[in-house]
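All protein chains of the complex are present and in place, except for one that has been dropped.
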Amino acid sequence: MNKRKILNDPVYGFITLPDELIFELINHSCFQRLTRIRQLGLTYLVYPGALHTRFNHAIGAMHLMGEAIEILKQKGTEISPNEKRAALAAILLHDIGHGPFSHALEHSLIHNVSHETISLKLMELLNNELGGQLDEAISIFKNQHPKKFLHQLVSSQLDVDRLDYLSRDSFFTGVSEGVIGTERILKMMTIVNDDLAVEEKGIYSVEKFIIARRLMYWQVYYHKTVVAAEQMLISILRRAHKLALDGVQVFAPPALTYFLENEIDETRLDAETLRMFMSIDDSDIISAIKVWQQHPDKVLSTLSVGLVNRRLFRAELSNIPFAPEMVAELHHSVAKSLGLSIEEAAYYVGVGEIQNNSYTPGIDKILISFRGGIGKDITEASDQFSQNMISKSIVKHFLAWPKGV
Amino acid sequence: MNKRKILNDPVYGFITLPDELIFELINHSCFQRLTRIRQLGLTYLVYPGALHTRFNHAIGAMHLMGEAIEILKQKGTEISPNEKRAALAAILLHDIGHGPFSHALEHSLIHNVSHETISLKLMELLNNELGGQLDEAISIFKNQHPKKFLHQLVSSQLDVDRLDYLSRDSFFTGVSEGVIGTERILKMMTIVNDDLAVEEKGIYSVEKFIIARRLMYWQVYYHKTVVAAEQMLISILRRAHKLALDGVQVFAPPALTYFLENEIDETRLDAETLRMFMSIDDSDIISAIKVWQQHPDKVLSTLSVGLVNRRLFRAELSNIPFAPEMVAELHHSVAKSLGLSIEEAAYYVGVGEIQNNSYTPGIDKILISFRGGIGKDITEASDQFSQNMISKSIVKHFLAWPKGV
Amino acid sequence: MNKRKILNDPVYGFITLPDELIFELINHSCFQRLTRIRQLGLTYLVYPGALHTRFNHAIGAMHLMGEAIEILKQKGTEISPNEKRAALAAILLHDIGHGPFSHALEHSLIHNVSHETISLKLMELLNNELGGQLDEAISIFKNQHPKKFLHQLVSSQLDVDRLDYLSRDSFFTGVSEGVIGTERILKMMTIVNDDLAVEEKGIYSVEKFIIARRLMYWQVYYHKTVVAAEQMLISILRRAHKLALDGVQVFAPPALTYFLENEIDETRLDAETLRMFMSIDDSDIISAIKVWQQHPDKVLSTLSVGLVNRRLFRAELSNIPFAPEMVAELHHSVAKSLGLSIEEAAYYVGVGEIQNNSYTPGIDKILISFRGGIGKDITEASDQFSQNMISKSIVKHFLAWPKGV
Partner (left out) sequence: MNKRKILNDPVYGFITLPDELIFELINHSCFQRLTRIRQLGLTYLVYPGALHTRFNHAIGAMHLMGEAIEILKQKGTEISPNEKRAALAAILLHDIGHGPFSHALEHSLIHNVSHETISLKLMELLNNELGGQLDEAISIFKNQHPKKFLHQLVSSQLDVDRLDYLSRDSFFTGVSEGVIGTERILKMMTIVNDDLAVEEKGIYSVEKFIIARRLMYWQVYYHKTVVAAEQMLISILRRAHKLALDGVQVFAPPALTYFLENEIDETRLDAETLRMFMSIDDSDIISAIKVWQQHPDKVLSTLSVGLVNRRLFRAELSNIPFAPEMVAELHHSVAKSLGLSIEEAAYYVGVGEIQNNSYTPGIDKILISFRGGIGKDITEASDQFSQNMISKSIVKHFLAWPKGV
């Protein structure tokens, strides 16, 4: 273990792996697989530096978890070495159920299965392998641990997951406004009645964190060209899936073939499917799509050529839904322009909505701690962030279609 | 000029001085004086790195002005070389009227004279010296230039002044949350009907800029220990002033003596006073206060000892005013505890208010440009920043007094 | 073009694409392919952030080229718009001939073909497509342009290629010591008798650049675990190649299959081969190796399992060659320990040498310019970098073998 117990991270510098169990988890093939799955999918087509992986993020979040726990301990919160190890393991594995291009996959090949479900299944598999060493980590992950702040550090509106991904995505995309005061927020963390909270004087950093996250959503995660690229990927995978189900030969590595040739949903999440799922990563999808550029099916080949060579759909965002007649009209134009049937043309038109809440009051709330051990919701504590303002859910509708049509 | 036409700036890297006039202005004694006046006064007592000067800020703002103008020109806005030079000169000189510890000085030795008034007077003096070369710069500064966006770049709610000071103050204090997307905001600048605006897709960066500025106000500029230190400085200068007016000997360099021994207000802003004003800087105040530690007047000496050795007042902030009875009570306690008269004790109690608007709709508004050349106020354009939320003026009341009383 | 004429780069911020030709080149499928080829191959197995691609590097180097040319122009060197465009195109395309895991590929599937040869062939293909628009770029690349400093900017010991890759590799690996004073070196660039040079006062930055490059070589590029991983990849590809040549079925996408089933060397660099070469990238190699984990051939499968799951060889570096008897002994141990023939065991032992010159005097020398237009070699100009010291070639020998043997 000595050989690799320090990792170089471009965001935080050196990260020390604290522990034999953590080291073992990181070296497990399930986790190593995350080195081949990009955190932001196709975003690199718009922000070319966004190549970091779910591995990088998981390690970074674990690092922040370690810092948060040390700070809470210094302030008098009791956290045992076992609890610390469990919290580190829980955050390390929190995203282990992600597949390649997660969102696109869920809209094409794998239906109604959230990555959280798969994460939990994999944690349980790992736990068996490790003779129960992950029991406490799993109880934290499932929010069944008595110290509920440990779960809140893993998953809440101010968890180390968000703290890491905002910093990291900002770093790799070059969108400097995503920078948040991670160090200050961590230093201000405290516990109020078993709930994670931030000290009063950290309130501005929390406000800034909320705004930074909002910015990253609209500027990066929901950038309209990213949405367009993802729509193309969904269409490609759906088409390949349909062809494979119809018995047409579609080149792919065996594990990807499994998902193309079968209808997988939550009812089929057996060991075999999980094993297959663990075998696919970004490289399989990219490698296959490149082959599909020569496929006899025109829909599959033209969409693949477009994505591989970055001739992406054009996308528009709107505050109101696009009229069905407008979408139908677009189907016709595409069909006519490309010589396709209406059914085929539908693969060339993406329509849907994206949605983001800056802040959601309620169970996961961000708590600000005041003198006397009183905790208040950030929207109540803030001079300026009124609840009805900041908790407004923003929904945007998108429409994507081939340029030139 | 060749020898120094490039400056090393820790925030932006190399800054090229574009022009002989700019070079001459920077080398003028009026401007070199800014190398001896800190941008953030006593803030270094709380954020020890905050040692940067008004010189650093003025040069940085000039650099951003140059970038902004080049970007606007690339987008088709006509800006002549003379206009560019004038805008650079205007921003370079916009703060030239600042004295040492500006705010404290205005509350003690110099009454009812804003630094803008002095800046303008000095620009006019310089303009005479330079044979009218600053005519256009002055018209921009006074908002009399036909291209009003040039004035808006110098002074509005999204001017290069703010863009520089937020970045710079953030850099030197180490408050990373003050980081704003300066480069992105500059790249998105455009002109709508002669008004400075930001392109629609820059809207999130503008929101973030507003929140970052708000954070810097409450976390840095109005940090309660900074407020307390400033109250001490005001009391020290007032006391020295009173003693000097009463004929008591108070050590100071001649120029500072001039302000201690005379009552200066806007009616006495003659050439002699201006010359004297130009002669004082941070070093005179600090050097004198150190001497005053041994002054026979107990008020002057104890306050000076406190400030020099960083035994600062304690301060509290409150959303509601402190009751006059409470303040009177405090006067009594101080008088009793330190063996002073009530009148003398008043120097040990600072009371007042601080106030900040995140955003003020109206003449200086931040404009977002939409397709079709339409400009909308940011509060109208934003999905989430409603006008009544963000333009709410936040007022806080402070009370400062000696620790241990 | 407007839509994407600005790129976000995490290293330099915004990069403006200056030109329609440059935009067209970047959007060409040959160039887009570089978005799927990592700059540092398997280095991410040691430095997990090292995921940046040859696309990122080529864009960054082009950006520096633009800055260098503007600086030289400001100092009076005549460079026409066409020459600038040609230099930008030349640096953009200088690495276009790289395949996935270039070095490993050259040691397994493609013999005696340098990436420079392929780069030039591809430039000529592109030039045909573009009706000769790359004539001047190619003359710069081939050092046939009369302004030889343009070639030196593309390829010499202080070219924008090195300036970019050192900064970029340092950024993504998190090895902060690789940071060089790119901006200062660029600002100090000048021309002495048609040769690129650095002004005298930039000499310390040049020394630092040389040392930083040396550090990056030994700390990153030749990190022994990186060497070990690469040895595994070479063995895997050689084994798959051998099996395919022997008629054994080896899963791969068609383009990779082409290289597995054929012996390709410089004599077979025809259009078909080039087309196939352009079709393979990192994803094909990674995706195939994952499949090979289940291959019936024990050598192929065990090595693939090792690389995929980061159970890497152990490597040692030495200043003297490893004795042949020691290597032979190791072959025996591996054969015995894994139940293989000696011939098969050879795939598990990597032996070879790595070599780096900090500086090579001669044709590509780094020139320092002194008053009076005199240029001196850096080793002559430096107070401390004597030629025999810095130009010493460092050779290290490595031996890599499975852990536990």
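All chains are identified by letter, namely A, B and C, in their written order; residue positions are counted from 1 within each chain.
Heads up, the rule we're going with is that a contact is a pair of C-beta atoms (placed from the backbone, for glycine too) under 8 Å apart; a residue touches a chain by one contact, two chains touch by 3 or more.
The model shown is predicted, which means the values in this text are computed figures rather than measured ones.
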item: Identified contact with the non-displayed chain, of C:G60, C:G97, C:G181 or C:G350; value: C:G181
item: Which residue of C:T190, C:S287, C:T302 or C:S358 touches the chain not shown here; value: C:S358
item: Residue, one of B:Q32, B:N112 or B:T360, that touches the chain absent here; value: B:Q32
item: Hidden partner chain, residues of chain B it touches; value: 7-11, 13, 27, 29, 32, 35-36, 44-45, 47-49, 51-53, 55-56, 59, 171-176, 251, 253-255, 279, 281-284, 286-288, 290-291, 308-310
item: Contacts of chain C with the absent chain, listed as residue ranges; value: 175-177, 179-181, 183-184, 201, 204-205, 207-208, 211-212, 214-215, 218-219, 319, 358, 383-386, 389-390, 392, 394
item: Chain A residues touching the omitted chain (full complex); value: 6, 13-14, 183-184, 187
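By our rule, only the chains that are shown with their structure count from here on.
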item: Chain A-chain B separation of Cα centroids, rounded to whole Å; value: 43
item: Mean-CA-position distance for chain C and chain B (Å); value: 50
item: Residues of chain B whose C-beta touches two or more other chains; value: 183-184
